[in-house]
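One protein chain is absent from this view; the other protein chains keep their places.
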Amino acid sequence: MNPKECKYTQEHEWIRPEPENKGEMGLADYAQSQLGDIVFLDLPAPGTQVEQFKKMGEVESVKAVSDIFAPVSGQVLEINQTVIDEPKLVNEDPYGAGWLVKLELSKPAELDALMNSDEYDKLVAELSEESSEEAGGS
Amino acid sequence: MSHHYLLPDISQSGKIGCSLPSLDVTPAELPPKELLRQELELPEVSEVELVRYFTALSKLNYGVDTGFYPLGSCTMKYSPKWHEDVAKLPGFTSIHPYQPTGSAQGALQLMFELQEYLTEITGMDATSLAPMAGAQGELASMLIVKAYYQARGDKMRRKILVPDSAHGTNPATAAMCGFEMSAVPSDDKGNLDLKSLESMMNEEVATLTLTLPTTLGLFDPQIAEISRLIHASGGLLCGDGANLNSLLGKVKFGDLGIDCVQLNLHKTFSTPHGGGGPGSGPVCVKSNLADFLPLPLAAKNEKEYAFTSPAKSIGSLGAAYGNFGVMVKAYAYIRSLGAEGLKEVSEDAVINANYLKEKLKAYYHLPYDRACMHEVVFSGKRQKAKGVATLDIAKRLLDYGFHPPTVYFPLIVDEALMTEPTETESKETLDAYIDAMKEIAREVDENPDILHTAPHNTPVRRLDEVTAARKLDLRWEMGSQGTED
Partner (left out) sequence: MPSPYLPNTDADRSAMLQAIGVSSVDELFQDVPEKFRNVQFKLPPPLSELELKEELRRLSNLNANSDDYACFLGAGYYRHFIPSVVGHITGRSELYTAYTPYQAEVSQGTLQAIYEYQSLVCQLTGMEVSNAGMYDGSTAAAEAALMACRITRRDKVAVLSTVNPRYCRVVDTYVSGHNITLEQVKPNLDGLSSDCACLVVQQPNSFGYFEDMRAYSQKTHDIGALLIVIIDPISLGMFKPPKDYGADIVVAEGQALGNPISFGGPGLGIFTCRKEYVRQMPGRIVGKTVDVDGKPGYVLTMATREQHIRRERATSNICTNEALVALATTVYLSALGRKGLRQVAELCYHKAHYAADAIGKLKGFSLAFQQPFFKEFVVCCPVTPRQINEMLFEEKIIGGLDLSHMIENGMLFCVTEVNTKKQIDRLVEILGTL
């Protein structure tokens, strides 16, 4: 399911903690499947300060535009230029080549406020059940 | 001849598509060289090649003159041809907005009378013809509301309430005016949830903006209560008149408690849609808002017609007076129908929509099984459960020679098919459409693949919108782009 080493937000972002209070973040598989083919990403420039759960960027598909929320507070170190040029990587490999931003965490304790992969798997399962109920029968 | 070429492909140096006279005066000295351009790279084609090219393009297009075009809330009714002819009279086309008004009395009279007719049709007190489309009319409405409260020193009114079924322009326009928007939920009958509305109503609410009837094609019978609620808290009730075709000659917005409403001449009043305009979006208000109307208004003095500016006007929406060329056609429409004729329009529009509703509800889920007005909203959810999306149904309709209804709107209906036949469709056409929709419903069970891969019979088939958005190709280029110095 969703990678075990990552932590997740309610808004379907993931963060993979790295040594020295760093982390790599991106959009979860559920987000990319809901958005459909992604056409454009608006990401904060390196050096930008971000705040946990506040908007840090935007992702656009053909039919929708969504905010990207920062999973933790900190500073943007690097953005994934490859994914800017090839947004479809987010659809194809959301946890690998489709990573978005590398951060330096200013408050590592904030990771505790996020879901682990089991909790997140459960959230996704519930959401999927709800939407299949809506689509079904009459 | 294939359409797969563009102007640069048929351009050749030395060709031209028109003839111009030679200079008949002594040439003057040219201006300083640094003001002049060196190269002008535009295609060069002869008139015959131009005509063949655009004729080929027109054959790829489907218009109301081609066939049934049931786009919901767009009112794709037939545009009478003689309106096109009179709009081309030189006395209407070759007049300048800034020429002395004494020399444009016919134009001013037409505008004045059109204002009067629209005021009467909507049951309001005053009309401005200045807005150039429905969205601009909506902007005018919101600016009027804003100015109204500012004039009263009421600084609290920051919110606009809009039903969750609203058209996308409503929140966009609210944002353009610095208002916050909140959505009011609809109940399971498709009406506004009055309890929610009541709980949201307070002194921060500037207006509730309703499309009447709603984008679900339903008339909310609670309208009197809704009006009472909003006015009791000092708010205004605004209307989006996009769906006026259902009420023409029968119901007045003003009677329902509406304070401000914008209309679409290119929908209700039959002016052609042009592939995306020109339109015209007049705004009609009650007397308490008349001072704020966008300028100018045409007025009748003792001796003549003239332009006036409302005392506290929100200002100009354009460099002239609105889309006069569109007004001429709407004026002609109203004068050819009269009150009786307008009533026949809305009655036939409503009959046609209800007929479609009855005949198709066994095949497509009807979220609100009650009398609809001029449009009916189906849901493709039964088909979705079998793996066929509303998009597939729409594309398959193209193979049957019909333009599909509006799809995936309003957002509160899953897999929506918003269908507005209008009064200018015959029962024969409706029956043919019904047969096609029944056939498609059968295909969902018997041959879903033909739906997934539809359309098959159109000049192009499904287009790759993803690549269009990822790899932007928005123009061709000819010659060098010129250097920036």
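So that you can tell them apart, the chains are marked A and B in the order they are listed, and the count of residues begins at 1 in each.
Going forward, a residue touches a chain if its C-beta (ideal position, glycine included) is under 8 Å from a C-beta of that chain, and two chains touch if they have at least 3 such contacts.
As the structure is a computational prediction, the values presented were derived from the model and not from experiment.
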Which listed residue, B:Asp125, B:Glu204 or B:Glu347, touches the chain dropped from view?
-> B:Glu347
Taking the entire complex into account, which one of B:His365, B:Lys381 or B:Lys395 touches the absent chain?
-> B:Lys395
Which of B:Thr66, B:Asn202 or B:Ser233 touches the chain that is not shown?
-> B:Thr66
Missing-partner contacts on chain A, residue numbers = 39-40, 60-65
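In this text, only the chains that are shown with their structure count from here on.
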When centres are defined as mean Cα positions, the distance from chain A to chain B in whole Å is 38
In the complex formed with chain A, which residues of chain B make contact?
-> 365, 381-382, 384-385, 414, 465-466, 469-470
In their shared complex, chain B is touched by residues of chain A numbered 37, 39-40, 60, 62, 87-88, 134-138
